[in-house]
Structure formats: C-alpha cells, structure tokens
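A quick write-up on the structure given underneath.
Every protein chain of the complex appears in place save one, which is left out.
Each chain carries a letter (A and B) given by its place in the written order, and its residues are counted from 1.
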Amino acid sequence: MNLDTRTRGPAASVEEPRLIYRKPDVLLDRSTHYCPGCGHGVIHRLLAEVLTELDLAPRTIAVAPVGCAVFAYDYLGLDFVEAPHGRAPAVATGIRRVRPDAFVLTYQGDGDLAAIGTAEIVHAAARGERITAIFVNNGIYGMTGGQMAPTTLLGQRTTSSPAGRDAATMGFPIRITEMLAQLPGVAYAARGSVGNASLIGKLKAMIRRACEVQIDGGGFALVEALSNCPVGWGMTPQESLEHVMGPVTEVFPLGVIVDRTAVDHAAAGRAIEPVVSPKANPTPEA
Amino acid sequence: MALNPVATRTIRPPIPWAPLVIADGRCKGCELCVAACPRAVLALDRTMVNALGYHPVRLLDPAGCTSCAICARVCPDAVFTVWAGPRRKRDR
Partner (left out) sequence: MIRSEEVLSSRRSRVLMKGNEAIAEAAIQAGCDAYFGYPITPQAELLEWMARRMPELGRVFVQAESELGAINMALGAAATGARVMVSSSSPGISLMAEAMSYMAGSGTPMVLVNIMRAGPGLGGIGPSQSDYFQATKGHGHGDYRVPVLAPASIGEAMDLMATAFELAERYLTPVMVVADGILGQAMEPVELRFRTPERHTFDWALTGAAGRPARIIKSIDLEPEVLEKRNLALQQKYRDIARHEVRWEGWQLEDAEFAIVAYGTAARVARTTITKARERGVKVGLFRPITLWPFPTRELARLSRRLQGILTVELSSGQMVEDVRLAVEGRCPVAFHGRMGGMVPTPDEVAGALKALRGKAARR
C-alpha cells in the first residue's frame, strides 16, 4: 500500500547539498612556508587524507627530515621527531622496534634519502623494517637555495651545476627506488607523481597501499613522489608540473616497481632475481 | 581516487550557496587550480591581496562549477571545500 501522500508533480522535493570534499583535520589550518605551487603541499594533504581514511593518525609516530619539509610537524597534527639529515630511516627503526603498536612514517626529500641518507634507507629496507617511507623527489635542494641533488637530470642547471649537470664530473641521476626494490625486505616500492589531478589520484592510491602494507605486517614500504620546485627550477608552477610529467617522468618511470606482498616472504629472500616490473628498468641512457 | 568527506565534525553548506568554499587566506595564487579546472570557472582575484601577499583564487561562475573537485585535488594549500549543489529529486 502506498502511504506516500506527497503531491505528485515536477518539483516535488529538493535534496540537501552534499559535501564532496574538505581537507582532513590532521592537516592543520595553517599556511605553509612552501612556495606557491610546491608539491610538498599536495603530498602532505594526500598523507593526511590516507591517515584519516585508515584511522592511523592517533597511533602515528612520524619522522621529519632536513630539507624544505623540515617543518612538516607544523602542518600535520601527528607525534613527530626531528631527525638529523638523512637519518630518518634509522630514527624510524628505533621507534618501530620499541613501539610495535605504532604506525611509523618517514618523510624525506631527495638529498635526505638519496645523498646523505643512502646507507640508512638501504639498511632499513634490507632489514625489512615495518615502516612507510615517503620520498619526495624534486631533483633539487630547495631549502638550501637550489643546489644539485642526486636525482637532478643531466643538463639541468642548478646553483651548484650552473653549466648544467655534466655526467663526467657529476655522475648520473640515481633511480634509488629501483635499487632498493631488489632487496627482499622491501614489500612495496612505487613511484607516482603530482603532475596532474589524475596522477595525484594514482599517487594517493600508492600512498594508501604503502600504509596498508605496514598495517598488514608486510615489511618495508616506499613511495617515491615525483614533485616540482617552481622556484628552484625557474618555472611557473604550471610549467614545473609539465616538466615533471615530461622530462622527469622519462628518467623516473611511474608505476609499482615491486610488490612482494603477494609473494611468500621467505621464498623471496632465497631468490636472487627480485620480482621487478620490466617497465621500471629502462636501459640507462647517458 | 574516491574523494571521501573526511571531516570528523559536521559542517554546514555555505550560505549564500556556492559549490566552493575557498580559504583565501591560505591561497598563494599558484594558479594550478585555474589551469586544472575543466570548466575554466576559476581565476585569481587581482583586485585584492591576502595577508600572505598573494592574489587569491575566486570562483567566477558558480553555476558553471560541476563540483568535480579537481581544484581540491591539485591545490597544494588545501584551500577548497567542495559541495555538490542542491538538486531537484525527480519522482518517478
């Protein structure tokens, strides 16, 4: 029996407005010191969204780097400890070992992770430390004024490679995520980008996966986020994103580089060849 | 990417109605949203300067906004809160 007594006709009722998106509370209501258009802001926001969606924020202990994101703890409402430059994976190891219940997160730039901190990230990965490492790769040292980074592209001008990076004296950019991916302790390693809205969505999915890997007890999880530095690169914000989606992505291909979570952990340790996506290992070019 | 509303406290839709609420005090005028908006309804308001010293973004044409939230996705300063407008519910 139909008890609906509403008058039938065209404009019978109006639905309430629906909230589509608002920023999560764990991303604090503060303007950041990052330059206009800087990818750090996007990546902080994605982290905040993922931690909120997975309800991890209350038990997160995070490690801040030295670099532009040195003040990350002013923008994300989490328990944070400052690490000396490059040491975040070791600091995170100490936290993880004494606090098995915590969710442990590191946030590092390209100098922090791939220059001064190379030993620390390699060994945290080798030990399969149950941490989630966020690696923001913008191919430059922003905080100290725009010097060359290990991931700076060949020919790229920086304040310490003013004539452009020259392989003969300055070496080649390092694809450190591919290097780490071949360690059996790495459960998940992926590379995403902040280039446009669609890529940002995919990056968020990688960050989410890297957090889930930790919750599921999988092992070391790393997400490399190709990001921009408009001021350091001498470009407008939009130009800098085009640069990320173009030349940077050519050198640092996007995708899941390794995902061992479906693989038997012990068997992976015995194998010599890692499970690595062929797409992520292009032939090195000069 | 699912854009789940991640608020833990209730907030009310803006009055007067607009699909975007912009925290223009945090906007740095980077124009990534202006470039990304598929309906080209965003632009910097060059008649004003916020406390940070930038021209903040403004929604030029609320009726043209489809609440796709691409602006919110690309914004490095999380200035956007996005609402989908009231709509007529059609009876069968």
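Going forward, a residue touches a chain if its C-beta (ideal position, glycine included) is under 8 Å from a C-beta of that chain, and two chains touch if they have at least 3 such contacts.
Fair warning: this is a prediction, and the values are worked out from it, not measured in the lab.
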Missing chain touches which shown chains? A
Identify the residue among A:37, A:77 or A:232 that touches the chain left out of the display. A:77
Residue touching the undisplayed chain, where the options are A:23, A:40 or A:87: A:87
Have a look at A:63, A:115, A:174 or A:187 and name the one touching the chain we're not showing. A:63
What does the interface between subunit A and the hidden chain look like in terms of residue numbers? 57-61, 63-64, 70, 73, 77-84, 87, 90-95, 97-99, 101-103, 119-120, 122-123
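As a working rule, only the chains that are shown with their structure count from here on.
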Complex interface listing, subunit A residues touching subunit B: 6, 8-25, 27, 29-32, 34-42, 45, 49, 52-53, 196-197, 200-202, 204-205, 230, 236-238, 241
Under the touch definition given earlier, write down the residues of subunit B that touch subunit A in their complex. 1, 3-9, 11, 13, 17, 23, 25-26, 28-32, 35-36, 52, 54, 67, 69-70, 72-78, 80-91
